[in-house]
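A protein chain is absent from this complex, but the other protein chains hold their places.
Each chain gets a letter, A, B and C, in the order it is written, and its residues are counted from 1.
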Amino acid sequence: MTVFEKNVAALAARIPDGAKIALPPDYSYCANALVRALVRRRAKGLHLVGVPAFGYQGDLLIGAGCVDTVETAAVTMGEYGLAPRFTAAVKAGELRLLDATCPAIHAGLQAAERGAPFSVMRGLIGSDILARRPDWRVIDNPFAAQQGIEGRDPVVAIPALKPDVTVFHAPKADRFGNVFIGVRRECMVMAHAASQAVITVERIVDGNLLDDVETAAGTIPSLYITALAEVARGAWPQALPGNQGYAADAVHLRDYARQAKSAEGFQAYLDAHVLEPLAEPALS
Amino acid sequence: MTVFEKNVAALAARIPDGAKIALPPDYSYCANALVRALVRRRAKGLHLVGVPAFGYQGDLLIGAGCVDTVETAAVTMGEYGLAPRFTAAVKAGELRLLDATCPAIHAGLQAAERGAPFSVMRGLIGSDILARRPDWRVIDNPFAAQQGIEGRDPVVAIPALKPDVTVFHAPKADRFGNVFIGVRRECMVMAHAASQAVITVERIVDGNLLDDVETAAGTIPSLYITALAEVARGAWPQALPGNQGYAADAVHLRDYARQAKSAEGFQAYLDAHVLEPLAEPALS
Amino acid sequence: MTVETQTGDKSQDALPEDILISAIAEMLEGLGHVAIGASSPIPMAAALLANARTGGRPQVSVLGSQDHNFFTDGAKELFDCAGQGRIDAFFLGGAQIDGQANINLVSIGDPDRPKARFPGSFGSAHMYYVVPRVILFRLEHTPRTLVERVDYISAPGLSEPGVFRPGGPYALITDRCLFHFDKGQGRFRLVSVHPGHTVEEIREQTGFAYEEPDHVPETAVPDRETVALLQGPIADQLAKLYPDFATRVYGR
Partner (left out) sequence: MTVETQTGDKSQDALPEDILISAIAEMLEGLGHVAIGASSPIPMAAALLANARTGGRPQVSVLGSQDHNFFTDGAKELFDCAGQGRIDAFFLGGAQIDGQANINLVSIGDPDRPKARFPGSFGSAHMYYVVPRVILFRLEHTPRTLVERVDYISAPGLSEPGVFRPGGPYALITDRCLFHFDKGQGRFRLVSVHPGHTVEEIREQTGFAYEEPDHVPETAVPDRETVALLQGPIADQLAKLYPDFATRVYGR
């Protein structure tokens, strides 16, 4: 049964220090209001999983000292440039880095989704990504011969990747706790694979999203949603993609990317936009 | 680029003898008009894959002598009873049977969808399903120790299952070849995994199904759709599930299940409902 | 050896189906999520009863139902959901069930030229391994169905050491009695005999050996409140998915 919380502070309180948190990429549904609440509650020791990458949201958590481990195919602010606090933290050796590749992240989550102990994939062999992941294994494809493949066909086994908490911001939910994510299907895999899904939604709608075959197709059933809160503009300053969404606040993101290049600039950003709860429109 | 065919005969001509054909289960979107056209073109040597099971549609093909191999978790007509021609053919030893289990079929298709050589799964060990599938392998989970599992943790490796052709009947397509399948997501996995998708749709609609985030979520892009034809009531006598669909013709299916118990009764059914093309409303 | 009859408040109107449903519901109470497969009106009623008795737990997913089917990820989701550990109880049947709780959903005789062929194993060889509380359900209790050794193992009751198996058989309920499965002993134990049946009859009609305690109670007859629930709102819900069953049993 999905719990309906009043605000992002209540949701952030559900995400314990040290949790392994799955985050969607910038072009998907980012729960930035909830991420800011995590910074305010001074979360510690988080293990961020980019599905398969993350940007602003993770950079904020890293800069605020909430993160120990980063497991991702990439960290970037896209057109706004490198993620400044991530870059600084890596150069300073402050993060445990589990560099991955997009399909390896997806393969690990799909194994968890299926309840399988691992997935196998081609690629990766000969890369330093693999060389630096002792938690992955190379095994031979037992079907190489009947699949017409010459040689021993080594493949990489990726263990099931089971986040403790999946965090995203969806366009809408109904009062039963069903959550619409449309084509941003990585959010569904993340919810299936994780132990808990703690999310925000732009708005809560009447009716049941599962009743119509069109909305049902893009809906995660409440079975997988631990807790949610309604937070208008919960993705800000990032976009809520799709024809029912809104655009990114490009000026704000460009300012962030510039300001956060220095530790002092980042602290000023936190003071102005994150730490002061009254600055949070979502808390109204 | 999706080819738009005029009728089911043209679609059936695209499915060669000996093809490995993926079929959805009875509660999903069954392309029965197309299946009848396959019987009329006297297809031979088909390898049917139930995803994960099939009923009436496969029974018709088996009874009509179109099928060599059946790979499925089950064959049943559900509330109408056993699938009579399947049952008779198995008893007579006329089919190559690759009995499977639902998640093994899904795991094989997902490996093909990912371009991975195989998937692994738990379960199956100690069953006669596994004992009779020399094309599957048992391997040890290399991650057992770090996943906290005692013992060697044998798992079953299921090779990628790549159908030649995926066949189903969807509620609608647009003129770009995008096809709406809603929550019947097995149709999407089937289309991704197979070399070709040859399908029918209830109706062709104006606009682009990908333009709206709600319809897009349940849509297979044209990239995966080889050919389609508009066939009103193309699932008949089975249902088109969902709030935009129609119910099964229970009287017809009950009659079929009774009549097809004998070879003569089945032939009479074929004569009355399948072989006479004028009996096919879809050909108008 | 003897059947102890119930003494408490029991409804005079309880149908044999109500007794079965109520006995199953007891095994579901306190669980988080129960999934019901196709063609299973009695398990569905039991899950709805457990839910009604305890104010919303367990959550009930019924395949094929419009009102109780929450799945949106295609035919694979039920099995994924079980693999994730999100399904606490599930029901399996069998053309044959043996004393080690092996089940046969495939064929009688040589599988290549069988005397009888059934639909197939569906997801049994997965669900039986991962769902903690699998309840075997077989209304025909005869030496033909409850056998010494199944002709084909769709899914085994027990696995060898070293095989990961959080799930497995919990109980077997038939039209005559209720067995629990003792995983340590690897065999069934007779728990109760339904009203109107006897331990001697069970012995005669069961093809496998099982443990029979000295005193075997009668399966509890549900109280008036429970029967009213079953014959009222739950029968209404059943009627949507199983009109034939609801008509035959509850006159709906």
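As a working rule, a contact is a pair of C-beta atoms (placed from the backbone, for glycine too) under 8 Å apart; a residue touches a chain by one contact, two chains touch by 3 or more.
Remember, predicted model here, so these are calculated numbers, not experimental data.
Put simply, the hidden chain is in touch with A, B once you look at the whole complex. Residue-wise, the contact with the chain that is not shown comes from A:Y27, picked out of A:F4, A:Y27 or A:Y246. Considering the whole complex, the residue from B:L48, B:L82 or B:A112 that touches the absent chain is B:A112. Only one of A:M188, A:L209 or A:L253 touches the chain withheld from this view, namely A:M188.
Mapped onto subunit A, the footprint of the missing chain covers residues 24-25, 27-28, 51-53, 72-76, 78-79, 82-83, 86-87, 90-93, 97, 99-104, 106, 110, 121-130, 132, 141, 149-154, 183-189. Residue positions on subunit B in contact with the hidden chain: 1, 112-117, 178, 188, 192-193, 210, 216-224, in rising order.
Here is the rule we use: only the chains that are shown with their structure count from here on.
Common partners of subunit A and subunit B, by the touch rule above, are C.
Ranking every chain by how far its Cα centroid lies from the centroid of subunit A, the top place goes to C.
In terms of C-beta pairs in contact, the better-connected of the chain pairs A-C and B-C is B-C.
Closest chain to the protein centre (all Cα atoms averaged), using per-chain Cα means: B. Centroids of subunit A and subunit B (each the mean of its C-alpha atoms) stand 35 Å apart. With centres set at the average Cα position, the gap from subunit B to subunit C is 30 Å. Residue positions 71-73, 76, 79-80, 83, 130, 164 of subunit C each touch two or more of the other chains. Along subunit B, residues 103, 110, 121-122, 141, 149, 153, 183, 185 each make contact with two or more other chains.
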